[in-house]
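Here the complex is missing a single protein chain, while all its other protein chains stay put.
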């Protein structure tokens, strides 16, 4: 996901434009001269300005070159695994319950990091149980039971 | 004096001492878990305080918050996952020290100077509470506006990247803070019809996302880093004594900034850390070392952090005005226990007041031995296999974000901010500046818009009031200073030896 400054600058210009436009369409508030539009518009213009400066490479001299080589495109998709797992967690946790969902999340992550089953399996059992003890029992956070209720 | 002795007797009760110890361990552990913050540690304690005596209840809140603020530095230092918006200011610095093989030193700085800051802050609270309260009460929205702008300017100072990109990241944070209806106009903005977005985006899920999840994402792509050298670090405290003697000025300045910024409701510990880290770099003799694992900024910011925490109790105790989310929770507990905030608390309830002070000091003293134990234990994480650490961190992010409001949407936010942080980091945009923007956004807009409403659209009152005039001058100087230096250097640069011109 290493993009050139032109691309990120252009994205910022677009985002700034959108927020200024979106801000300007906000309704005025009766009885007030300064409405909700002012702040998003100011930020929007600021973002457009910064985006243009970045796209034209101003201030680039302050940056340090990033270490490490860029991985391949396909390999780069691996980075999306954590956020995808978090979304799956959100979708499944009410149905499957905290213990099962969390165990699945930990197991997949551990395997993705190259853990042997000898490490991954105990981890997938112990980590959810431990967190359930801390949060569910000690701190009274209502973690959903789902299919497998905690026995305590 | 009588009040002091009675206060000491109140604190010496076994249930209070037990509560302090238990809350200390609790605060240290919760704060040190990546993805869990001091605010969360305090919020989750509230139900427990129902079953405690008034002094013990307040003691748990004070102790747990002070501990969690310190231990929030631990995941930041070891894994580059800051525990609080405050520690986001110097996470990169302490992580750089870890990579240089000095994790114990970096954490020791956090511990030692946090404890000093906490104790100095408490002494300030004891001696100066009434006059500090005057300072807080003289701040109207005009003053807050300038203060917020000063805070935002720190974004360019603390990051080791292009200043333009730092400002862009900060503006992005401000844009994020626009989401929701918690704005002066009470109008839903950029919510796209989602009720979850109505309340806006809290700094905590954003912080957890851009630092913790993004860090896990980066780890997915990188091969296992070479294991850190296994060597026994000497005494944690002796190194700190040397640093104390070496950096007396940053220490004093950090304490002062912490006390003054902390006493202003709404600014609090977060801003104190940012401003003090930035001033430390600004006035340092070796600013080029900042960001490479240099202890100077950590000394100042660590001290500011905890002294702000103590002084943020001044407006809370005297006027019932919360300085930050932690004191907001604490005020609720105070009311619940019949210790109603107000000046009467100081006169009619003097023994309870002294008890509070003593708890503050006790908490900061207890922090040192417990903190050392925790540092020794937690640095083992660096030797644990990455395949075991990262999955647990990700799970903690999910549970921690959920636990604050029992709302699964926070977990979605964490995932989204993880992606954003990952992309930003890859392209040289400092994520700490984004967090600063999100944290400060509401205050900037609120103070700007309400000031304009109060002045009927006139800009003159922004400069008229004495303190706001002073802050305005300070802000404009800081803003124009680099440009002035640049111009001066351009004109005189050739006549100066190269080395001097760079300074």
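Brief remarks follow.
In this document, chain identifiers A and B correspond to the written order of the chains, with residue numbering beginning at 1 in each.
We take it that contacts are C-beta pairs under 8 Å (C-beta built on N, C-alpha and C of every residue); 3 or more make two chains touch, one makes a residue touch a chain.
As a convention for this text, contacts and distances are computed from a predicted model.
Per the UniProt record, the chain missing from the shown structure is "Tripartite tricarboxylate transporter substrate binding protein", taken from the list "Tripartite tricarboxylate transporter substrate binding protein", "Putative ArsR family transcriptional regulator", "Acyl carrier protein" or "Aspartyl/glutamyl-tRNA(Asn/Gln) amidotransferase subunit C".
In the complete assembly, the contact with the undisplayed chain comes from B:138, out of B:138, B:235 or B:477.
Across B:198, B:350 or B:382, the single residue that touches the chain missing here is B:198. Of the candidate positions B:131, B:292, B:406 or B:477, contact with the hidden chain is made by B:406. Chain A meets the missing chain through residues 29-32, 136-138, 140, 142, 145, 149-152. What chain B contributes to its contact with the hidden chain is residues 43-44, 46-48, 50-51, 136-142, 180-182, 184-188, 195-199, 265-266, 315, 318-322, 328-333, 335-336, 338, 340-344, 404-407, 409-410, 442, 446, 449-450, 453-454, 456.
As a convention for this text, only the chains that are shown with their structure count from here on.
Here the spacing of chain A and chain B, counted between their Cα centres, is 22 Å.
Of all the residues in chain B, the ones that touch chain A in their complex are 44, 47, 160-165, 167-168, 171-172, 174-175, 178, 183-187, 189-190, 213, 216-222, 385-388, 390-392, 394-399, 402-403, 406, 408, 411-412, 414-416, 418-419, 422-423, 426-429, 444-445, 448-449, 452-453, 456-457. Interface residues of chain A facing chain B in the complex, by the touch rule stated above, are 1-3, 5, 8, 12, 15-16, 19, 22-23, 26-27, 29, 32-36, 38-40, 43-44, 46-47, 50-51, 53-54, 58-64, 66, 68, 71, 75-76, 78-87, 89-90, 93-94, 102, 105-110, 112-115, 119-120, 123-124, 127-128, 131, 135, 139-143.
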